[in-house]
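What follows is a short report on a single structure.
One protein chain omitted, others in place.
Note that the chains take the letters A and B in the order they are written out, and that residue 1 is the start of every chain.
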Amino acid sequence: MKTLKRIDDAFIAFVNVMIFLSSVAMSLLVFFLIMSRYFFGSSMIGVLELATIAALWLYMFGAILSSRNNDHLTVDFVEKSIISKSMRAKYDLARSVLVLLPAIFLLFLAKDMLQWGLMRPQTTPALSIPLLVQQGPMIAATVFFVAYALRDIVRAASQVIALRDSEG
Amino acid sequence: MEALVAITILIVLMVFGVPVAWSFASVLAFLVWVYDTNTITLLLQGFRGLNSVILLALPLFVLAGYLMQSGGVASRLITFMEASVRGRKSGLGAALVMSSGVFGAISGTATAAVASIGTIMVTPLAEKGYPRHYTSALLGISALLGILIPPSITLILFGVVTRLSITALFAATIVPGLLLMLGLIIFNSIVSKEFLKKAEAERATVKEHAAVSELPQDSFWLSAFKAIPALMMPVIILGGIYGGYATPTEAASIAVIMTVLVGFFVYRTLTWAKLRASVLKAGETTGTIILILLFSMMIGRILVAESIPQDLTRAVTALTENKIAILLLVNVFLIFVGMIMDDVSVTVVIAPLFLPLVTSVGVDPVHFASIVACSVVIGANSPPMAPILYLACKVGKASIHQAISPALKLMFYVALPVMLIVTFVPELSLFLPKLIGAY
Partner (left out) sequence: DIELKVTTDSGFSDSPSGIAIANWAKAIEEGSDGEIEVQVFYQDELGTQLEVFDLFVAGEVDLMLAWPSTTYDKRIGVVTTPFMVSSWEEATEALRPDGWANSIINDVFAGIGLKYLGAWPEGFAGVATRGKYATTIDGASDIKVRTAPYFPNPESLQAMGYQTEVIEWGETYTSIQTGLVDGDSGNVIYWDYEYFGDLLDYFVHTKHKFGTGSILANLNNFEELSEEHQALIVETAETMMEEQFASARAEDQRNIERAVADGMEYIELTEEESAALKEAVRTQVWPLIEESVGSEIMEQIRAHAK
């Protein structure tokens, strides 16, 4: 468990760096576009494409971070109305399972996208950057969505078991 | 039929507490199953939707919003607003409304407005005698002025999904936004009279409790001077877009760069640690919105391929082809789904389904965007799913339970009438886009 925690900490440090870098790159590239218009007359063709790549990376690393921190937009209506500790643990377990199922579905969609991308490779229109460079973070993110859903299930299940043991 | 089941699943999962994004993903899985959709290129389609230059404005404005909060732009604006209404009895409430309007306008998000304005203003308001639950409700609805006054994340999302011009959408909601702002100020001046009088009477009896914490008490001119960089922000962003110097996406990057420069070198309140924290927080917020958008786009594709919006249009127009009746119906429906769904979901999933219907009876799509934005203002504050109201209560340290009553009054007396006026007077939304030639 401790090793897992250490791996997660290191990974999130990496995610943070990626979010920071992609945000900075995205902002500066778009800003550079405006500047280049005034200094060179024409805006450079590939700049927007690079900015979009930075944004796509930002989207997915941001989504990974919010999954890890359980910071997704949620209606906490039912959650707030549960007082009993053991009910709460069971509720958390049920909810984690309801996240895991669609996360696994998304993982399969990502597998399809990857297979299709390998069979019919595509590139970006201006700079001919492989589309998989843009899709990479999305495909990777689906793996982490499943991983964090499993983590939540394990946490909630052990809580359920612990509470049952202490009661029984 | 399948669509009805899908909506039921969505609502049940959401209300149960499954994160919105994953509730959508479950609905997507359900639709793929019932319609036997081929999944080879399904995620690729969602990816195509995210791979958009126009959508780039969203992460940029979210980032700008967080940076303005930590970089001192928001607090300078509030001080200035407070100074300009000082002396009037209901002034502080009006300052809260106006600050939210201006700040929401430049940051693009309602949450940024709630967090920054709320943190700074709720306590001084409470000490002046404004009940915390009232302030939180007022804050919640004022923050949504940011949806109407450009730039607006909600309108960017709507434009991306419906492929309408972002510039035109931005111009369309300015007048409705000002109307809502005026309505809120008037409402506040009427309602606050009562509790301000009571507070004054109490204060007279407890003379020793005079040490009231105050906002920074700069003179009007000093606060105005300090607020110049902050006040320039909307001028530069909107001037950039409508003056032909920048696209909305580019204007968003100007907002980011300017906020960083002003925060570091003019106000000197921005630090590396704050910058880092803001960027990460913005990234996380963007990630949550984008994930919802990703699933919504794939759901939208399937629904369109199965001609659900067309069926909906046919079913409703079979009942009535009266434009006013249909618009009222759509209004009611949007408010209803707004009660159970968040603003992003309503904007990207539900509203686009109605676009073919309303355009078929002659409603202008840009006008419809304006109607949707007004309904989102109401929806985001109507329980059980009222993310902005809840955030406002959290920031204002008020009980959600108590805040619901003033929130409902604000909606009934101000937001709802504004929505109806906007719905039935299209020119309010259309004359500005036409005037500046954006539409």
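The rule we apply is simple: a contact is a pair of C-beta atoms (placed from the backbone, for glycine too) under 8 Å apart; a residue touches a chain by one contact, two chains touch by 3 or more.
Please read these numbers as outputs of a predicted model, since none were measured by experiment.
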Touching residue (missing chain; options B:Ser75, B:Thr167 or B:Thr288): B:Thr167
Options A:Asn69, A:Ser84 or A:Thr123, residue touching the unrepresented chain: A:Thr123
Which residue of B:Val304, B:Leu328 or B:Val361 touches the chain not shown here: B:Val304
Contacts of subunit B with the absent chain, listed as residue ranges: 38, 40-41, 44-45, 48-49, 53-54, 163-168, 241-247, 301, 304-305, 436-438
For subunit A, residues in touch with the removed chain: 37, 41-43, 45, 48-49, 116, 120-126, 128, 131
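Convention: only the chains that are shown with their structure count from here on.
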Contacting residues of subunit A [partner subunit B, same complex]: 16, 19-20, 22-24, 26-28, 30-31, 33-34, 48, 51-52, 55-56, 58-66, 69, 71-79, 91, 95, 98-99, 101-103, 105-106, 108-110, 112-113, 115-117, 134-135, 138
Subunit A-touching residues of subunit B, taken from the complex the two chains share: 13-22, 25-26, 28-29, 32, 39-44, 47, 50-53, 55-56, 59-60, 63, 245-246, 249-250, 252-254, 256-257, 276, 279-280, 282-288, 290-292, 342, 344, 384-385, 387
